[in-house]
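With one protein chain held back, the other chains of the complex are shown just where they sit.
And then chain A:
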Amino acid sequence: MHGVKRVKQTPEALEAKRQKERAKIHEFLDLSDKLLTRRKDSDFSEESFKLTTRLLHINPEFYTIWNFRRNILTNGLFPGSTQEKVNNILAGELMMTMTALKSHPKVYWIWNHRRWCLENVPFGPGEEGSETYQQWRTAAWDNELFVVERLLDADARNFLAWGYRRYVLASMPVPRSDASELAYTTKKIGANFSNFSAWHQRSKVLTKLWADGTLNEKTSREAEFDLVTNAMYTEPADQSVWVYHRWLVGSNPGKSLLLREIKSIGELLEEQPDSKWCMESIVHYARIFLKLYPEDGAAAGLRERTHQLLRELQELDPFRRQRYIDLRTTV
């Protein structure tokens, strides 16, 4: 149970709650028994289907009933239906699960059912080769992106929704461009720098855009440094920004890039002398520098600075004191 406040209840209030729930429990158990019996009897009728709708409305986490519902569709309702009818039924499923997601955005089984529906949208209308042959499928998948965007509007960090978004983008019959996904992450980050989910997605999309040459990696990377530096100055205590910065610098950066970023973060540290993340990041990049370029002229100064910062971090961030102590022995 997440985020439900504990309230102290009087015995009278508890009894009243029990009374109120008794009818609901009865309805639920009755429906549940009926459906589990029908499931055993392989009763794939329209009537069974309607009962699953009622039960899943009460309890969308009852995975066995979602399974039964899919079995009813596959074995009961689809056979003998025209492709158009199948498409309509699945459109109804998508509508029903949309309503369920609005009140239960973190129930895996609902997302799961949607995947199954989308994957079963038939080709059509029309025969193979006709212009409209992909129409139902394209429409369903396009709409899906719209749906997932509404859910991310409601909770920009819902990781089920982000995972689903990646799944939709990877499965659409007419793929959406990575450039438009990049624009989506720009929008989400612009709305809230703390949205690490959007920064994460951005790192994945940029990797693709750089690899396939859609974006020039060098200039695009520089633009990212501008964006993230701007975010650092706005929200210097926000982890998302610093984690993304680490990705941008990467694990094997050039000497001048490292020195430039250490200098730039150092300037922010002068403005924000208590910024843990400035100190922690300088230490991180200095350690990379010392590992990659131990003979460089700048190494001695960086080593000394790292030791100094690690001493300061022990005081400033006592929860993680042991880590800073351990790091000092490695520099």
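In this text, a contact is a pair of C-beta atoms (placed from the backbone, for glycine too) under 8 Å apart; a residue touches a chain by one contact, two chains touch by 3 or more; residues count from 1.
Here is the rule we use: contacts and distances are computed from a predicted model.
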{"item": "Hidden chain of the complex, named as in its UniProt record, picked from \"tRNA-splicing endonuclease subunit Sen15 domain-containing protein\", \"DNA-directed RNA polymerase subunit\", \"Geranylgeranyl transferase type-2 subunit beta\" or \"Rab proteins geranylgeranyltransferase component A\"", "value": "\"Geranylgeranyl transferase type-2 subunit beta\""}
{"item": "Option from A:S45, A:T64 or A:N88 whose C-beta touches the chain left out", "value": "A:T64"}
{"item": "Hidden partner chain, touching residue among A:T52, A:S240 or A:S275", "value": "A:S240"}
{"item": "Contact set of chain A toward the excluded chain (per top definition)", "value": "1-6, 8, 18, 21-22, 24-25, 28-29, 32, 36, 39-40, 58-59, 61-64, 67, 70, 108, 112, 115-116, 157, 159, 162-163, 166, 194-197, 200-201, 203-204, 238-240, 243, 246-247, 250-251, 318-323, 326"}
